[in-house]
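This structure is in C-alpha cells; I'll ask about it shortly.
Excluded from the complex is one protein chain; the other protein chains are retained at their positions.
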Amino acid sequence: MRTSRRVAGAAALAAVALVLLAGPALAQKSGGVINVMLREDLSQGFAIHESPTISVVWPASPCLNNLVFFDPAKPVESLDTIVGELAEKWSWQDGYRNLVFFLRKGVKWHDGQPFTSKDVKHTFDVVRAAPDAPAKLRLNPRKDWYANIEAIEAPDPHTVVFRLKRPQPSLLLMLASGYSPVYAAHVNPADYRAKCVGTGPFKLKEWKKGEYVEYVKNPDYFVPGRPYLDGLKYIMIVERGTRTAALQSGQLDVAMPGETSKAAAEQLKNAVPQLVVTPVATSVTDNIIMNAKKPPFDNPKVRLAVSYAIDRRALIAAVHQGAGVPGAAMMPRPYGVWGLAEKDLATLPGYGKPADMKARAKKLLAEVGYGPDKPLRVEMATRAIAIYVDMASFVINELKQVGIEATLKQVETAQWHPMATRGDYQIGANLTGLGVDDPDANFYENYACGSPRNYSLYCNEHVMKLFEQQSVELDPKKRLTMVVNIQKKLEEDAARPILDMRLDYFTHWPHVKGLVPHHNIYNFGRMQNVWRDR
Amino acid sequence: MKTYIAHRLGIGVLTLFGMSIVIFLLLRLAPGDIVEALFSAGGYVNPEERVAILRELGLDKPLPAQYAEWMGQVFRGDLGKSYRYDVPAWEVIRPLVPVTLELAILSMVVAVALGVPTGVVSAVRQDTGLDYALRVVSLAGLSMPSFWLGMVIILGLVAWLGWIPPVTYVSPWENFWLHLVQFMLPALAVGYRSSALIMRITRSSVLEVLREDYVRTARAKGQTDRVVIWRHALKNAILPVITVIGIEFAFLIGGLVVTETVFNLPGVARFLVQAILWRDFPIVQNLVLFTAVIVISVNLAVDMLYGVLDPRVRYGS
Partner (left out) sequence: MAASGATGAVVPAAAARPAGRPGVMTTLGRFCRKKPLGAAGAGVMLVMALTAVLADPLSTHDPIATSATDTLARPSTAHWLGADHLGRDIYSRIVHGARVSLIVGIASTVLGSALGGVIGLLSGYFGGKTDLITQRVMDILQGLPLLVLALVMSAALGPSIPNVVIAISVPILPRAARVIRASVLAIREFQYVEAARAIGIPHLRIAFRHVLPNTVGPFIVLCTAQLGSAILVEATLSFLGLGVPEPYPSWGRMLSVSAAEYAQKAPHLVLFPGVAISLAVFGSNLLGDALRDTLDPRLRGA
C-alpha cells in the first residue's frame, strides 16, 4: 500500500513537473493550415542545392532539414544563434580543421528510410563536386562554399567528420544557411526537381505546377509535438496587385520574404490594422557592377567617381521610401554582426555631404580627362524588372549630375546573368542576395578572382590574401577588425559599390503565431514552430 | 458538301503546317535559350553542364532536325517534355485546358447575351439618343484595355469589400457558387469587350435586313414590328453574327492571356506567357499549335453552321 502511494505521489509530482516544464508549450494550439505567398513557380522544384533563388528555398524549406540551423526565434543570425537540427552535438577539433557532428538517432526520411551519416556524406560530397561524388548536380551555384573541404568521413551511422584543408570557422555558418539542407542518399539529386524526400516537419502532398505547393504534417517528425500545423499551402500569384489584394483579403496568411515594400505595408496596415508588419533586413543589396576589364571602368578612378556620384541616402529615400539601410558588403549593424559602424561609413564614397561627394566625383573624372565638354558616355544594363529599373533610373540621374551620360539598356531576365558572367556590359545596376551573412560566403562568391559570380571581374591579389587571412582567423575580435578593413578596401577600390541593403516589411495576419522573420530572407522558412490561433 | 469539307480540312492542315514552321522559327530567333532562362535568377551555368543540358534537350541539333523531331512527336501524339518542369508537356497542359475553355465559352456567352440584344435595340431605335448611348457604351468596351478592366475590378473589390474572388482554382464540384463567381468576373471583363464587336455587327446586319424587301412586304401585310423583327429580320441578321463569333474566338484568346494573369486563373493562356518568357519551346510550340487547331476548327464549324442556316449558301455545288 505504501509503495503504491509513493508511486502515485511520484507520478503526481512527475505530472506536475511535466506540466510546469511544458507550460509555455501548452499555449500553442495544434491544427489548422496556413496559406503562404509565393511570387512565382519553383524554377528548380525542391532542388535547393541547384537553385540560387528564394523562390525555391522558401517553399522547399518545410520539407527538409539541415545539420544545423539558425534558431527560428532569433532575428539576428550569428554563430551564437546556431542550433542543431539533424545534428545533436558538434565540435571543432584540431584548431578548426575538423568539424565533427554527432547525429540524431531515430530520424526517418519521409519514405520511411532511416537517416544516417551516409546521407550527410552523400549530400556534401555531391555539392562540393568531390572527385568520387556519387552524382553530379546540373547547376551548382554554391560549390565554392565547400571548396575548403578535403574529405568527409562517416565512421559510424551517427557521426560525420568534415576534414578541411585549412582552418575555416565559417563553415559552420554556411551549413546553417537555408541553402544547405541534407538530401537523401537513396534518392537521385535530380529527383528533387520534381518531388521532395526530406526529414522535415512537413511532407509534400502535391505540387500543382503553376498553382500551388501543398504540404501535410509529418507525424514522425523528430521534434516531439511539432509541427503544430496540419498543413501548409504555398500559393503562386505572379501579378503583384492581385498578390497584395489576396493578402489583404485574407486568402493569404503570410507574405513572401522580400516582397513587401514600405508603401505596400502602409497600405495594407491602413486597410487591415490588425496585420502584423515587421521591418527586417533582407540580405539583398543594391549594388553597381562595373566591368573592370574593359574601358572606361578598368580605370579605378572612374569607378570611384561613380561611387562618389551616387548619394546613398538619397537613393534609399527616393527608391525605397526609406526602406533601406546604408552599408558596405556585409550586413550593417544591428541587423548583422560584421557590418560597418556609422563612423566607418561616413568616410566612404557616397556617404558625405552630397555636394562634396559630387565635386569629388567630377574632380576624379577631370583627372582622367572627362569634363563638361567631354562627357563620359556609357550604357547601363539592368534587368527588365521594376525593382531593378527604378534603382537604375535613379542612378542614371545621379551620374548625369557629375557628367556621366548613361543610357539604360534593359536586359531580359533570361539574359542577365549570362551577360554579366561573360562581361558583356560596361556598367550595370544589380541586386545581390546573400545566403548567409558570413564573410567567407560573401567575399569568395562576389569578389574573389575567377569566381563566376564576381561579375565585375575584379581581381586583386592583395585583397585575396586578406580574404584568406580573415578566413583562418580564429579570434572573433581580430577577425571582425579584418573584415571591417576589407569592406573599407573594397569600397575604396569601388570593386562593386554597395548602394544599400533593402528592408522588407514582412507582413502576416495576427492569427499566425510563432513565425519570426530573420534579417535574411533564406533562413526562416522551416515553419516548424508556427501555429494558428483560430 | 463532302468535297467541300475535305477541301477545307486539307487547307486547314496545310495552314497548321505553315503555322508550325512560323512558330518554330520565331522561337528560335529569340536570343537566349532555356538554359539561360532556367538558371537566370542569380545563378550561372558551368559551360560543360550547359553543353550537356543542351544535348539532353536536343537543342544542339541543326534546326531541320529539331523540327522533324517535333513533327514526329506531334504525329505520335507525344507533345514532348517541358524544358522547365522536366515532365511531359501534355501532363502540364492538360489540367489547364478546361479552365481556359470554360472561361472562353462563358465570355462568349456573356458577349452574345450583351451584344445581340443591345445591337437589336440599337438598330430598331436607330439614331435616337438610346442608340448613341448604347454605341458609346459598347465602344468604350472595345477601347478599354482588358487587363486594366480586370485590375480595376480586383482593386475595387478589395478596396470596397475587402474581398476578392478566390486566387486558387475552385472546381464546380467543390463549391458551385464560388466557382461561378470566380469565373463570372473575368468572363464579364473579357465578354464586355467582345460584346462590343458583336453589338456592332448585329446592329448593322439588322439595319441592313430591315431595309430588305421581304421585311417591307411583311410590314405592308400588317405584321407587327416585333413579329417582323423576330421572325424575319433576326433570323437572317444572325448569320454575319455567327461568322463574327468565329473570328472573335481567336481574338478572345488575346484577352484571356491578361485576364487569366490578373485573376490568377490556372489556364492555358496565362501559362503561355510564362512559357514564352522561359523559352520553354515544347510548351509554346504545342500550345500555339493547339490554339490554331481550335481556331481553325471553330471557323470551320461556323462556316458549316452558316451553310446550314442560310439556305442560299450551298457548298460544293
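Labels for the chains are A and B, by order of writing; each one numbers its residues from 1.
To be clear about the criterion, contacts are C-beta pairs under 8 Å (C-beta built on N, C-alpha and C of every residue); 3 or more make two chains touch, one makes a residue touch a chain.
Given the structure is predicted, the values throughout are model-derived calculations rather than measurements.
Colleague: One chain isn't shown here. Among A:D144, A:E239, A:D344 or A:D440, which residue touches it?
Modeller: That would be A:E239, which touches the missing chain.
Colleague: Which of B:M19, B:I53 or B:V170 touches the chain that is not shown?
Modeller: B:M19
Colleague: So one chain is hidden, and I want to know which residue out of B:L9, B:L63, B:V87 or B:A140 touches that hidden chain in the complete assembly.
Modeller: Final answer for the missing-chain contact: B:A140.
Colleague: Take the complete complex as the reference. Which residues in subunit A touch the chain that isn't displayed?
Modeller: 239-242, 244, 261, 263-264, 266-267, 270-271, 314, 317-319, 321, 384-386, 389-390, 392-394, 396-397, 408-410, 412
Colleague: Where does subunit B touch the missing chain, residue by residue?
Modeller: For subunit B, the residues touching the absent chain are 11, 14-15, 18-19, 22-23, 26-27, 29-31, 132, 135-136, 139-140, 142-148, 151-152, 155, 158-159, 203-204, 207-208, 211, 250-251, 253-255, 257-258, 261, 272-273, 276-277, 279, 284, 288, 291-292, 295-296.
Basically, only the chains that are shown with their structure count from here on.
Colleague: Distance-wise, how many Å sit between the C-alpha centres of subunit A and subunit B, to the nearest whole number?
Modeller: Using C-alpha averages as centres, the distance is 42 Å.
Colleague: Along subunit A, where are the residues that touch subunit B in the complex?
Modeller: That would be residues 41, 43-45, 51-53, 55, 138-141, 193-194, 208-212, 233, 235, 237-239, 241-242, 245-246, 248-249, 251-252, 271-272, 412-418, 421, 433, 452-453 of subunit A.
Colleague: Where on subunit B does subunit A make contact in their complex?
Modeller: Subunit B residues touching subunit A: 31-32, 36-46, 49, 53, 84-87, 92, 95-96, 151, 154-155, 157-159, 162-164, 166-169, 261-264, 266, 270-271, 274, 277-279.
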